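Please read through the structure below; I'll follow up with questions.
The complex appears here minus one protein chain, its other protein chains still in place.
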Amino acid sequence: MNKKDSYNNNYNTNWKNRWFIVIVTLAFLFFPFIVKSNYIIDVAFFFGVYTLLGLSLNVVLGEVGLFDLGHMGFAAIGAYTTAILNTSFGIPVLLLLPVSAIAAAIFAYLVCSPIIHLRGDYLCIVTIGMGEIIRLTLINNPFGITGGPNGIFGICFPSVGNLFVIDSCIKYYYYIWIVVGLSVIALINLQNSRIGRAWNCIREDVIAAEATGIDVRHYKLLAFILGAALAGVGGSVYATKLMVVSPESFIFMESCLLFCIVLIGGMGSIPGIFIGAAAISLFPEIFRPFAQYRMLIFGVAMVLMMMFRPGGVWPRQRGKLQTESMLIKAGKSEI
Amino acid sequence: MKGKILEKENNIDRFTDEVVLKTDKLTKRFGGLVAVDQIDLTVKKGKISSIIGPNGAGKTTVFNVITGIYQPDGGQYFFKGEKISGLKPHQILTKGIARTFQNIRLFQNMTCLENVMSGQHARSQSGVWPSIFRFPFQTREERKIQEVAEGRLEQVGLGPYKYELAKNIAYGNQRLLEIARALASNPDLLILDEPSSGLNDKESEDLMNFLNEIIKKDLTILLIEHDMNVVMGISDWVTVMDEGKKIAEGKPEEVYSNPVVIEAYLGKEEEEDM
Partner (left out) sequence: MKLIIEQLLNGLTIGSFYALIALGYSMVYGVMKLINFAHGDLFTLGSFVGYTLLVMGTAYVTSIFGIWGGMIAAMLVAAIIIGSMGLIVERLAYRPIYPAGRLPAVVSALGVSIIIQNSIMVIWGARPQAYTSDVIPNYMLNIAGLRINILQIIILLLSFLFMGILYYIIQKTTFGAAIRACALDRETAALMGININLIIFFIFALGPALGGTAGVMVGMYYRKITFIMGWNYGLKAFTATILGGIGNIPGAMLGGLILGMLEMLGSVYISTAYKDVFVFLILILVLIFRPTGILGEKVAEKV
């Protein structure tokens, strides 16, 4: 086998099942036209938001193995950046998308630098604390900019001047899913690069990674920064859909849900994130008739899930892709 | 047994007296215990040097300090004349020192190829944006990383296991995989911590022949070993440690028959008779 062939083989690990990807992409594209109900399209929108947030946490938790239970805090930073800058200064929402990402990224850099060296469980607790600090600070309306417990309302529609305005359910649907699509491409490229490899090495064995020449501190921080940026984007899109942001949306429970999305799907597995996000966002819908018992059933499902499929529903496939790997593999956790 | 190991070749390259690694009164304490006590070590270029000694002598601790995993409590150490005391492990690797571990530390859930490719991490530069957008520079670099890694895998004989997960291959092969990963960074000094531990005689012999082979390519090797055949068979220079101190050093034959060394391992002559 000549060298180029072998290289492409390795790279194509994730792209190999092209047909599957094509079909899924088409399904997403035509979904709103098949389904007429705005309600369902809205559900699909939030499915998209959770997918994006799940992907953002995946960078930190799935790829590097850092326990981050405060990730919604970054989404909150993104959401509030968009809300504040839009309602106070009238800056167009679409422009604020990258701004929110950068704001969250800078925040992550400042806040995570001193704590990045902490061991797994301690980092977990600190991230919980961070998330809570962010939420509590938002509630308390420092300098009068965050609107307190009621939050900020009146966020504009995303638009390009007067030409193109995103103001309907369908348009929002495509908005989020295009963002998700682009993110997925970027993340897969990262997975297949030395950056992604470095991250996975850190997850597998920190000491060996360091001894192999990987600057562990730098890459951990990088993961947080990228994960925060992506979460910031998710927060921004979420804010423009709701047109209101309030601290209620960013409680600890939401961070837990993100955590579960990554775990349920399979750490580091991008298709798995989709499944996890679907489970998290569709689950409450399916069980709506049982309103009171919804979360209860959800909790039971979590425990059972860990009992029988700790590796996740769709664990990450590595190496030469064989046909069997398309099927769901029974999982002993790969941690 | 000694005769089974191939005779070393007298290679022109190995006549040099250049010092590659030097420690100067290196000391490391853990609480009240002095694990490494003012060790002076000298490793010459192109040679295979060994550190031996009973369990708990502090050999691995010396490695851990030199490779930056522990900070020294006293003394300094130099690589190719440059002071490297206190550098972090990834910086030490960049300088040209690669290592393996006593308890194999592979990236278990990654493929053999990916494990070895990680060795090339420090020798490549592509950052986040080039990786996301797959700039031509980055794709070329990726290809090169893969080529180097495949080359090293072939070199240790693990070519067929390219896409196997590291945790799934045999123990002996895992040791070789770790060495391949270390070699992938093209080091000047290769530090091996008990490379033949867990290997049977045949595997040890193959490993030793392999080490003899790669030494020709401008590489220096420093190893910790318990297996005397290995030590005597391929070492050019042996340093003996006991309880944190250096108690003897010299050519293998000299050390082998040194009563101080024998005593450290076996206890005094009279005690044996009891």
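Order of writing sets the labels: A and B. Residues in every chain begin at 1.
As a convention for this text, a residue touches a chain if its C-beta (ideal position, glycine included) is under 8 Å from a C-beta of that chain, and two chains touch if they have at least 3 such contacts.
Being a predicted model, the structure only gives us computed values, none of them experimental.
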item: Omitted-chain contact residue, chosen from A:25, A:88 or A:140; value: A:140
item: Residue, one of A:221, A:243, A:282 or A:306, that touches the chain absent here; value: A:306
item: Interface with the undisplayed chain - residues on chain A; value: 67, 114-115, 118-122, 124-126, 128-130, 132-133, 136-137, 139-140, 207, 252, 256, 259-260, 263, 267, 292-293, 295-296, 298-303, 305-307, 310, 332-333, 335
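Here, only the chains that are shown with their structure count from here on.
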item: Centroid spacing, where centroids are CA-atom means, of chain A and chain B in whole angstrom; value: 41
item: Touching residues (chain side chain B, partner chain A) in the complex; value: 67-69, 88-90, 93-94, 98-99, 101, 105-111, 113-114, 117-124, 126-128, 131-134, 138, 141-143, 145-147, 150, 162-165, 181-182, 185
item: Chain A residues within the chain B interface of the complex; value: 3-4, 6-7, 10-11, 186, 189-190, 192-198, 200-201, 204-205, 207-216, 222, 226, 318-320, 334
